[in-house]
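Can you read through this structure? Questions will come right after.
As you look at this complex, bear in mind that one protein chain is not there, while each of the others sits in place.
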Amino acid sequence: MRDPASSFFQCTDKERAIFEAGIKLGTIYHQYVGVPLNLSNLESLEIAIRQSALVQPFVEDAEVTIDRDMVSKRQGTYKYLTLSGDMLRVSIKIRYNSVTVTGRLRYVKEMDYPLMYFE
Amino acid sequence: MRDPASSFFQCTDKERAIFEAGIKLGTIYHQYVGVPLNLSNLESLEIAIRQSALVQPFVEDAEVTIDRDMVSKRQGTYKYLTLSGDMLRVSIKIRYNSVTVTGRLRYVKEMDYPLMYFE
Amino acid sequence: MRDPASSFFQCTDKERAIFEAGIKLGTIYHQYVGVPLNLSNLESLEIAIRQSALVQPFVEDAEVTIDRDMVSKRQGTYKYLTLSGDMLRVSIKIRYNSVTVTGRLRYVKEMDYPLMYFE
Partner (left out) sequence: MRDPASSFFQCTDKERAIFEAGIKLGTIYHQYVGVPLNLSNLESLEIAIRQSALVQPFVEDAEVTIDRDMVSKRQGTYKYLTLSGDMLRVSIKIRYNSVTVTGRLRYVKEMDYPLMYFE
């Protein structure tokens, strides 16, 4: 993909890919947290999150899963709950020119925190 | 569906159904506006919105479409855009006891406004 | 406020006010859940939620508080968390013509659920 914004960046391809990975992870978390869900719509939500990630610039692949155990344990009064960040597990592969970076979001138990990092 | 919250409401079944219709329309608009999209992920997003509406209390049916013309006309620099309220067309059927109300969201051209109403 | 959409509604003023109350509560929940917060930005967030409610049609008044106890107990690894629905307590007064309805959102402990209702 040719990048019409390249003149705005003075950085390496790797740094650019890392930046884009950060954007995409922040996007997923803050766009979808709050969606009503139970076990019946988990899969359609995972697919929609994945597909919406794939339309963003420089995204080569994405995997999105929502923790079934958490959802089934927390379903409450009305047999549903709303998506929270700790249920999300995301892996998103960014390619910028020849560099590939994989951004990740997952709940880290020891930190009790949905951590975003990259590889 | 038995309603564990019935003691909080002093109103007719119709009024309750109307209230729930309002909640669900406000939910859809403000949860999903901002999702990255182009023609390739429209359908998965429509399905996810519909399915997430169906898990909410008293929702009997839901139809969600995103305006393909608007999306294809506005796809910009990076061949995607983000969902705005005027692209959404929603119909959501609420049943509370024996009363059914259909909430609607659609862009009304003369008002230049994504209007929520009910029938 | 004259209502340019009145022709879309065949209902009583009370039913209309109830519908609008539902919309506004769904809006607040699904717009702001996910906002990063700790005790330092609680008040600015409460003010912004309230002010954004006041610009919507037929809203006469709004009160928004975020539960300080929950926030201070849950602040984790990085000394912040993200807003969840159970922290929110909202009261929103809707006037349609001569009818006033107050919509409410608050966490109901016995239901373990952030309930929206009206008075």
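To keep things simple, chains are lettered A, B and C as they appear, and every chain counts its residues starting from 1.
Just so we're on the same page, contacts are C-beta pairs under 8 Å (C-beta built on N, C-alpha and C of every residue); 3 or more make two chains touch, one makes a residue touch a chain.
Because the structure is predicted, anything quoted here is derived from the model rather than measured.
Considering the whole complex, which of C:11, C:25 or C:53 touches the chain not shown?
Only one listed residue reaches the unshown chain, and that is C:53.
Tell me which stretches of chain C touch the chain missing from the display.
Contact residues on chain C toward the absent chain are 4-5, 27, 31-32, 34-38, 40-41, 44-45, 47-49, 51-57, 77-80.
Provide the residue numbers of chain A that touch the chain removed from this figure.
With respect to the unshown chain, the touching residues of chain A are 4-5, 8-11, 14-15, 18-27, 29-31, 103, 108, 111, 113, 115-119.
Which parts of chain B face the unshown chain closely enough to count as touching?
The list for chain B reads 29-30, 33-34, 76-78, 82, 84-85, 111-113.
In this text, only the chains that are shown with their structure count from here on.
Whole-Å distance, chain A centre to chain C centre, using C-alpha means?
One centre to the other, that is 27 Å.
Measure off the straight-line distance from the CA centroid of chain B to the CA centroid of chain C, and report it in whole Å.
18
I'd like the Å distance between the centres of chain A and chain B, where a centre is the mean of that chain's Cα atoms.
Centre-to-centre distance between chain A and chain B: 24 Å.
Among the residues of chain C, which are close enough to touch at least two other chains?
29-30, 111, 113
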